[in-house]
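Of the protein chains in this complex, all but one are displayed in their positions.
Per-chain numbering from 1; labels A, B and C assigned in written order.
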Amino acid sequence: MDRDEHVRMYREMVLVRRMEEAAAVLYQQGKIGGFLHLYIGQEAVSTGILSVRQPQDRVITAYRDHGIAVSCGVPAQAVMAELLGKVTGTSKGKGGSMHLADVGVNFWGGHAIVGAHLPLAAGMALADKYRHSDAVTLCFFGDGATNIGYFHESLNLSKVWQLPVLWICENNQYGMGTAVDRASAVSEIRQKAEGYGMANARVDGMNVLEVREAAEKALAAVRQSGPFLLEVLTYRFRGHSMGDPERYRTSDEVQRWQQDDPIGVYRRHLLDHKIVTAKALDAAEVEAEDQVAAAVRFAEESPEPAPEALVADIYVEGPVEP
Amino acid sequence: MDRDEHVRMYREMVLVRRMEEAAAVLYQQGKIGGFLHLYIGQEAVSTGILSVRQPQDRVITAYRDHGIAVSCGVPAQAVMAELLGKVTGTSKGKGGSMHLADVGVNFWGGHAIVGAHLPLAAGMALADKYRHSDAVTLCFFGDGATNIGYFHESLNLSKVWQLPVLWICENNQYGMGTAVDRASAVSEIRQKAEGYGMANARVDGMNVLEVREAAEKALAAVRQSGPFLLEVLTYRFRGHSMGDPERYRTSDEVQRWQQDDPIGVYRRHLLDHKIVTAKALDAAEVEAEDQVAAAVRFAEESPEPAPEALVADIYVEGPVEP
Amino acid sequence: MREAISQALWEEMERDERVFILGEEVGVWGGTYAVTKGFYDHFGPERVRDTPIAESVIVGAANGAAIAGLRPVAELMTINFAFLAMDQIVNHSAKLRSMFGGQFTVPVVIRAVGGGGRQLGATHSQTPDVIFAHFPGLKVVAPGTPADAKGLLKAAIRSDDPVMYIEHATLYQTRGEVPDGEFLEPIGVSKVQRQGRDVTIVTYSKMLQLSLQAAEQLSKGGVEAEVVDLRTLRPLDMGPVLDSFRRTNRAVIVEEGWRSFGVGAEVAARIYEEAFDYVDAPIRRVAQKEVPLPYNRQLEQSALPQVEDIVRAVREVL
Partner (left out) sequence: MREAISQALWEEMERDERVFILGEEVGVWGGTYAVTKGFYDHFGPERVRDTPIAESVIVGAANGAAIAGLRPVAELMTINFAFLAMDQIVNHSAKLRSMFGGQFTVPVVIRAVGGGGRQLGATHSQTPDVIFAHFPGLKVVAPGTPADAKGLLKAAIRSDDPVMYIEHATLYQTRGEVPDGEFLEPIGVSKVQRQGRDVTIVTYSKMLQLSLQAAEQLSKGGVEAEVVDLRTLRPLDMGPVLDSFRRTNRAVIVEEGWRSFGVGAEVAARIYEEAFDYVDAPIRRVAQKEVPLPYNRQLEQSALPQVEDIVRAVREVL
């Protein structure tokens, strides 16, 4: 792995972090509405995993989708514009934070119903297999999502039909305010794979290089022999969404995890091993910050959707009003 | 286990067998409508397991419910009357074959939506635990039902909440025409329990004494330490329901299994070990046959529900038509 | 009608490699209602896929395959099981396209057979068509004749929009002319299935057959009923209904499902809204009694709309 790739990954993680910090501010200012689920603390997961996916591989996730969108190659400005509900957003302002998508880079969203995108992932993988493509579908979901029926039906089907899906559980310890052990019969999510005789692994999600390595192995396994469940241990530093009272955890706990801030961990690693100079990393940070500033400007200056947009893109054929 | 209990169990299995043979005839005569799912071949499961349940233990199953109803103590005549849609039936003729129930003997049905009664079982067990009763809920379901979301959500919840449920999978090798391996990621259903860290076992369902012993252990385990998944290997000798073309299996396969007919196996065992005399067993068979004949007579002579029954028992309070 | 549906599926699979079928017992068994009999042997296990009993992943995987460019036909063994896939149908099939600003299409067909009258009990005898028609983003089709069954299914499979295609279990035996080969009927177009000057009967699916029988009976008494078949519930084509009503000034709406919040309510409301000055008598609705259907044959039949109920309702509006 060469130096430039390290810098690129570091820049990407900082970009996601700064972009979401900016989003939080815009939310407080009332410029972003609805729900806003920040990825802050989990950046190593999307960056590490997506640094090794192939262009033909499809990606799909839940509503906590900003980081994954950016790691898929969605421009920060298109993300920011969507958050502001502008016509220049990834979904023309119709989807919002929870529904980013850009099929141009094979990012299929951004889905707000917990677990509902797992069957979609199975179906996309089925389509690729049907066409004898070697593409893999990477499906991200949370620990809380593993307790819903969709998880069971999708993992079982993917194994029975040998579908090329990499199931990725971002175990950030909580589903909203519910700790894993209060909602799941097993503490290790990867153990659920055993009920399907499915290959699986568990990795530290605060270390981007370990995540990357685990993803590389897992993707190879999927291309070779079918579905795989990868559990990534991570943590969200912010509330579940904006305005979370956070009664379910202590600030001590949060601070303990923040010592493993994936960006800090990575920076230390790159410096300690003299892989990249501090100067280069600082430059990357400045670049990222400029990108965010530009993205915010772009989003703010972009136009609102026209009133007619209300009835657009619903049906391909025929009227909207019956 | 004393001789009388052996005779009782043998009689019960023969009763279920003859009762369903009679039902098949009545179906051909058009006296029974809708679907009719016969239990023939699986009698050792209900008789073996329910021979060791306590009166306070609740029982619930799917639509293949005739044998389980009888083993719970529902009179054959009430079953037969329900099959004929008579007001003297377990459900006043409103439920039919798939919806037998008699809460008087703690038999809670008879449910036609695959998997949907598993959450009901979890809820009943929750109610018992809530009231500090030591009752266990015995929930029967098929192999096909283990692939639906309900199975996952219910087993997970039962483990997280330590609910007193004995989950019993009657693995009769097929869900309609779909062999276990064509629908389930694992061939051994009991393996699914590992995804929930749940105690489990697998037993030969053609041998009523082995089933009984396994059930005794499993029930003790539930009362002691929470939910348990018991897989019972069995086979249905008849089609899924009346009028099944049976394209999915060979008659050889069926015949091979019929050599292990649970009634034949039990009879040989009782005779070989001189536990019961042939005379006593024959007498039991005659008794069973008389009971079935009486049940059919009772059902045929029972009245149809009155027209007003249509709007009865829907709401406790208030009108039916809005 | 079974053959008509079967033919449409077969022809579309022959025509378009991207079309495939998934569902419970569609393959080896040949379809619980024998609609896909012979398909598994001819098209093979890749294109005729037996699934586990897991409705939400059946429809969900179909949605996923559809956005990825295939044209899945998902079969729900009965519409009663659609409730287990409800989230995929109304939150995903119906919304995926618009929610992402039209980046992709969702060309999925969800086949589901419904209807009462076979003593299957409360959970297995429903006709809940109306609740699916309530959701914008979906198209809901429910043919009442073999020809329409074929033409509409072919159109549904070729449509780039998600289509819920509702069959009726007691119509499979219905006979009727079916043009073979290339024959399509447009989705969203109602059709006059019988002409008459005295009263307009608006109906669809199984109730079309009963309505036609009622019309024949009435005709003996000199009353000529015009029977308009909606065929599609969403988008709802009121044109032919209103044209007919403006001539007859009287209407009876017939559906198999429950009356309250049913199809008839919408159709009646629309007639009053759009042809108020032509109304000579209160519009009547014939529908199912407001009860979960019981198993007992007499009780079940007493809850379902019968030909006599239609005849009586027509007499009331005359």
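The definition used in the following text is that a contact is a pair of C-beta atoms (placed from the backbone, for glycine too) under 8 Å apart; a residue touches a chain by one contact, two chains touch by 3 or more.
Quick caveat, the model's predicted, so the values are computed rather than measured.
Peer 1: Please work out which displayed chains the absent chain touches and list them by label.
Peer 2: Counted over the whole complex, the chain not pictured touches A, B, C.
Peer 1: Looking at A:S51, A:N106, A:N147 or A:Q191, which residue reaches the missing chain?
Peer 2: A:N147
Peer 1: Of A:I113, A:A201, A:V254 or A:A294, which sits in contact with the chain we cannot see?
Peer 2: Here the residue in touch with the unshown chain is A:I113.
Peer 1: Which of these, B:K92, B:K192 or B:R267, touches the one chain of the complex that we don't see?
Peer 2: B:K92
Peer 1: So one chain is hidden, and I want to know which residue out of B:A101, B:A199, B:I263 or B:V276 touches that hidden chain in the complete assembly.
Peer 2: Within the whole complex, the residue contacting the unshown chain is B:A101.
Peer 1: In the full complex, which bits of subunit B touch the chain not displayed? Write them out.
Peer 2: Missing-chain contacts on subunit B: residues 58, 89-95, 99, 101-103, 108-110, 113, 116, 118-128, 130-131, 149-150, 153-154, 156-157, 160-161, 312-322.
Peer 1: In the complete complex, which positions of subunit C touch the hidden chain?
Peer 2: Output for subunit C: 80-81, 83-84, 86-87, 90-91, 94-95, 98-99, 121-123, 128, 130-131, 133-137, 233-234, 236, 257-258, 260-266, 268-269, 272-273, 276, 281-285, 290-292, 294.
Peer 1: State which residues belonging to subunit A touch the missing partner chain.
Peer 2: 33-35, 85-86, 91, 93-96, 98-99, 112-115, 144-145, 147-149, 175-178, 182-184, 245, 247-248, 304-305, 307, 309-311, 314, 320-322
Note that in this section only the chains that are shown with their structure count from here on.
Peer 1: So what shape is it, when you link every pair of chains that touch: line, ring, star, complete or other?
Peer 2: Shape of the chain contacts: complete, all pairs touching.
Peer 1: Report back the single chain whose CA centre is most distant from the CA centre of subunit C.
Peer 2: A
Peer 1: Using mean CA coordinates as chain centres, what's the subunit A-subunit B distance in Å?
Peer 2: The computed centroid separation for subunit A versus subunit B comes out at 46 Å.
Peer 1: Using mean C-alpha positions as chain centres, tell me how far subunit B is from subunit C in Å, no decimals.
Peer 2: 36
Peer 1: Which residues of subunit A are in contact with two or more other chains?
Peer 2: 149-150, 153, 156, 160
Peer 1: Counting only residues that touch at least 2 other chains, which ones in subunit C make the list?
Peer 2: Touching at least two other chains: 51-52, 54, 56.
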